[in-house]
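Incomplete set of chains, arranged as in the complex.
Going by the order they are written in, the chains are A, B, C and D; count residues from 1 in each one.
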Amino acid sequence: MGQLELAGVRKSFGTVEVIKGVSLDVAHGEFVVFVGPSGCGKSTLLRMIAGLEEITDGEVRIDGSRVNDLPPVKRGISMVFQSYALYPHMNVYENIAFPLRVEKMDNKTVEEKVHRASKILHLDERLKHKPGQLSGGQRQRVAIGRAIVREPSVFLFDEPLSNLDAALRAEMRVELSKLHSALDATMIYVTHDQVEAMTMADRIVVLDGGQIAQVGTPLELYHKPSNIFVAGFIGNPKMNFIKVKCTASSDAGVTVELPNGAQMTVPVDARAGIEGQALTLGIRPEHVKFGEGDARLQAVPSVIERLGIHTVVYTQIDESEGTFTALLEGSAPAKAGQAIDIGLNAGDCHLFDESGVAFERHIPLTEIDPSLLTAAS
Amino acid sequence: MINKYRWWEYVLIYTGIAMFLTFVLAPFVEAFVVSMRPLDALFSIPYRFITDEMSFDAYFTMWKSVPLLWRYMLNSFGIAAAVTALALLAIIPAAYAFARFEFKGRDTLLAAFLAVNMVSGAVLIIPLYKVMQQLGLLNTYFAMIAPGTAFVIPTGIWLLRSYLMRIPRELEEAALVDGAGRIYTLIRVIIPVALPGIMVVAIATFITAYAQQFLFALTFNSTNALNPLPVGLFQFFGRQDVVWNELMAASLVGILPVLIVYVFLQKYIVAGLTAGAVKE
Amino acid sequence: EDLHMIVCGDDTGAGIPKQAALIEQWESENEGFDVTVEFVPWGQCQEKSTTLAAAGNPPAIAYMGSRTLKQLAKNDLIVPMELTDEEKATYAAPILGTVTWDGKVWGVPRAFSTKALFYNKDLFEAAGLDPEAPPTTWDEMYEAAKAIKDNTEADGFGLAAASFDNTMHQFLNYVYTNGGAVIDENGEIVFNSENNVQALEFYGKLAEVSQPGPVAYDRAKLTPLFSEGQIGMLISGPWVRSDVGDQVNYGIAPIPVGPMGGPGTLLITDSLTVFKGSGMEDQARDLVKLLTNPDNQVEFEIGEGFTPLRPDLPQVAELVAEDPSWEPFLAAIPTGGPEPFVTDYVGMQDAINEAVQGVVLGEVDAAEAIEYAAEMLEDYK
Amino acid sequence: MATASKKTDWFPYLLLIPASMVTLIIVAWPLAETIRLSFTNSSMSPVESYVGFENYQTMFSRRFPEVIARTFYWMVLSVGIKMVLGTLGAVLLNAAVPGRTLFRVLVMPPWVVPIAVGVFIWGWMYNGQFGMISGLGQRIGLLSGPFEFLATKNSAFLSTVVTDVWIGTPLVTVYLLAAMQGISPDLHEAAWTDGASRLYRFRRITLPLIMPAIATMSLLSAIWTFNSFDIIWILTEGGPRNATTTMIIDTYKTAISRFKYGEGAARAVMIVIFLSLFSAFYFLMISKLAKREQDL
């Protein structure tokens, strides 16, 4: 079984607290992804679960029992390292067999298990090769092979795909997803890659400065980020933020005034006494419209990127603010230096108060097919 | 392109190399010339490079005048090999400890080891003799091996430590996660991975041990059959006159084994040092 | 039991097999004793024996320069040989003097050397000198050397001044032929004397007519120069004869005499010494006496080419008859002087060498050098 | 590596046992004994007694300061030449010209030969009558007659330095060569693209980047050179007139040749003290330099 529980886990290096009280429940068989900016403590948290890093405070429980003081091997976990950490002097077979050799398993059983693993990972042809002779994707699979022969109940991955090129990464992503369904194991996966997080996770844990900013399914995070940090972090290109002023709040939503004076009522839960406050409006680049929408803004694109599928327009809404990005369709007739007409639909917008907390959006839950939320598993 | 040289640069480089090599190799040429002359033709004046009476005789007669010569060479080789093996046994774990672990007194201990370099065997000879005597090691190979080992350990630790520090920590962590004990990890993972670095240390140790085995052998050993080459060569200094031609011949033949070892292994030295050197 | 015997030099001399045979004979007579002979190169030989003794593990017998005996005896590292009067009588008095201190004999001479003047007759002729009239005084020697230097390609004299023991030995020849001494019977330093200043002055003067760079030369390097006809004269021991062979036409004469003295030479003996603390001192003494009894010793000497210790033996007469060139070496024995007996031999040697080098290099004048050295010697007596 | 416990981790100490054992027995104990001896009048004789600082006093009352100065001069000169030659050699051997693999091998023999053997050969070379240097010098007309290199103070001093340089240079060369090869070729290409000549690149890129290697090597080399014994001993025994008597020679002469173990031990202790001071000073300077560069 692979049920995992973190209870108020803390970690300090010297006097610096790096993990500041993290609590999390992971069900057996779940695929949980940790994301967050560099240095937020993802690796540290993972290493604490693995037993590679001492736990300063709090408890880690696996299947209900405290494992704080157990060495890694006793926790029933396996870890795949970012650098793969393959043993360069052993061939693929011996690399995969290593954990079994440690257990002094007899040769026949070893062979059986290694062959089973190498079959799952399509490595049969490569067993005689040294890691140096393998491509990045193959190395990755060897590292996974070494992790699965021990048949652990929890897998830990630390940015396993970050060394691969885009094409291979896409391929491996698919293979990892398949593996997850095949193995019926719990997986905890650290990444800083949006796409990986969105495509593979059952649930995503967004970490910020050693604390959990939000936990939820990918689409929850995408559609209902609970604060400005998560909103900005999830989604690529990044969500645009515009400073607005609240003019009214009603059941229909909160009405705000854009920098150019346009007004718009965003369908979010109203709050009392917020009229006149400065709020932040969020809109994802892919929701920006060209020449249509509830509110319009004029802007002069400074750079235009044509990706074939899309056209990315970079502009500035207001002198004082950062870049505003719009993702338009491939053949959108935008041109650098020529003013264009940008539109926002109120229903696509997010709204955040001064402390960065999101207003609950009125997205009728039925609009997202609930079955979709686990479709990727 | 960047490595394309103009003609005068070639001239400059080759002249430089020629001068450098002349300095380095001249003594060997001299030794060779000396070894080729019969004893009474050696002291010919004025100096001439090549003379008619040159022959390889000394290379044959030397085995007769110092009958144990082959034995001395073998001893030298064996002692150096044993020193290397023992030193590695001490160096590898120590270098690993210094490279990987945080422990109380680490820096002090490391400095202490490095300080051994500051002590030369020559000044410790009397107390050292007493140690050897108490351990009952006098007149054994071990009397030459043990002190040789002690004095190569510091440099070895220092070289290997900087190499080990470049091995990714994750390799050990992976082994740890896979349930391997620390000794198991050291033997099965670290040592094989660090082999290029160990190779450098081994070669350097071997050469040092081969080149510097005079004093200890002389003082701690009285059994002629156990003597290493440098002590053996002293037998060419007869009471009244030195058999220079045979001495040189024996010296040249004596360095041949190490030189051959070096020729075969030199690429590891440069490669392995590169890994270790740049770091510090 | 293991009887450890240290012998200096190598085992190639013709005397060694004879010695080995005697040892074997002794072993068969003394059940349970096993003699291991260790040959140690000259440069390190005495240091080694002494180091072993100081560390408490002395060899039973060691070959030591007789000059070290006083130092060893004073430090209680060796035992006296306890020779009977009869045994003593077989040695000439000056020879016995090289091993006697405080009334006791501390070692038995094993190798002995005296010195004489070698001169190249052809060069003498070329320089316009009489090849059959070798110089008998320093002045004559200097004039002859100068003549050779001026009139031939060769240099007049072979002078040693390197930082080795041989330099002091060479210098002592001049001290003894000029009536000088380093230390008297009472153990007082008498180095600072007019005799010695003259000797040193002359040594410096000789440098002008000698081979270039005397400071780089010791005995071993001078012999080849003589063989090559590069130097006209050389003061050295009997072994030079075999080294030179018939390469040059040379003569041998007694060492020329200084203005204040008479004939003289430096007598150097190396002795077999019995160390204290090996637990088999008696057996060791026994073996030493066996090896050095007149018959065995002379056989060994002839084999090794050493100057015979006991010139009166019939074997010696035979030897001289066969090879008359031995004569000057034997003749010098009665007038010879020993190496000075001090407690810090190397200290003395360094001090004297330094004085010699200083004068040869022209850095100090002789009187000053002698005075300074004499002061230093006070510490070493 | 952290494990899940807070107890002292004995494992690293365990790993140090073999090296420590050997070092303790072969170096530390004799060293301690040497320090003890330095306060005694130990000599050949089995009896010895404590004499306090007398040995140190006599040592300094003699010409010892001169010996210290000479030792440092010898070391600085020798190490300086070794570093310059080694750097030049490394540059030459690093040049991409045909034959460089062969050259790299040919540089090594001096390091590989037993030191004593190398020094015998040099002794022969320095001979004014039969040696190669004087011989060729006369041939070419550089020298008017035989010149004995070991016969005058200055030439003997320089000769020992040259031999020490000869023995020590190969290791320096190889070490610096390795350091140079560790510099990414990109850097040179980038500089070349910007028009930097070979010399300019050496000055502004190669040299600064191998500086750490030069620093470490020069320290190690300094320590080894300071303690270099066989070369001087075999060539000159410290002569002529002490011109080549360094601290280690003086120590050996006192302790082993003259059997004054107490006085010799005092000198040995001085060597260790001087080297420690020197190394500490050196490290201080290097780290200060490094810091200054960082602040730039």
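As a convention for this text, a residue touches a chain if its C-beta (ideal position, glycine included) is under 8 Å from a C-beta of that chain, and two chains touch if they have at least 3 such contacts.
Bear in mind the structure is a predicted one, so any value in this text is a computation, not a measurement.
Undergrad: With only one chain per type on show, what's the overall stoichiometry?
TA: Copy numbers over the entire complex come out as A x2, B x1, C x1, D x1.
Assume only the chains that are shown with their structure count from here on.
Undergrad: Could you work out how many touching-chain steps separate chain A from chain C at minimum?
TA: The fewest touching-chain steps linking chain A to chain C number 2.
Undergrad: Select, from all pairs of chains, the pair with the highest number of C-beta pairs in contact.
TA: Max contact pairs: B-D.
Undergrad: Among the chains here, which has the CA centroid at the largest distance from chain D's centroid?
TA: The most remote chain is A.
Undergrad: Could you give the separation in Å between the centres of chain C and chain D, each centre being the mean of its C-alpha atoms?
TA: About 38 Å, centre to centre.
Undergrad: What's the distance between the Cα centroids of chain A and chain D, rounded to whole Å?
TA: So the centre of chain A lies 58 Å away from the centre of chain D.
Undergrad: Give the residues of chain A that touch two or more other chains, as numbers and ranges in rising order.
TA: 51-52, 71
Undergrad: Going through chain B residue by residue, note those that touch at least 2 other chains and give them in order.
TA: Where chain B meets two or more other chains at a single residue, that happens at 42-45, 125-126, 130, 173, 176.
Undergrad: For the complex, which residues does chain B have touching chain D?
TA: 2-3, 5, 9-10, 13-14, 16-17, 20-21, 23-31, 33-34, 42-48, 76, 86, 89-91, 93-94, 96-97, 100-101, 103-104, 106, 109, 113, 115-120, 122-128, 130-131, 135, 146-147, 149-151, 153-155, 157, 169, 172-173, 176, 182, 207, 210-215, 229-230, 233, 244, 247-248, 251, 254-255, 258-259, 262-263, 266, 269-271, 273-275, 277-278, 280
Undergrad: Please output the residues of chain A touching chain B within their complex, sorted ascending.
TA: So the residues of chain A in touch with chain B come to 50-52, 71-73, 77-79, 81-83, 85, 87-90, 98-99, 101-103, 146, 150.
Undergrad: Across the complex, what residues on chain D touch chain B?
TA: Touch residues, chain D against chain B: 1, 8-9, 11-23, 25-27, 29-31, 33-34, 37, 85, 88-89, 92-93, 95-97, 103-118, 120-122, 124-125, 129-132, 134-136, 138-139, 166, 169-170, 174-175, 177-179, 181-183, 185, 188-189, 192, 198, 212-213, 216, 220, 223-224, 226-227, 229-230, 248, 251-252, 255-256, 261, 264-265, 267-268, 271-272, 275-276, 279.
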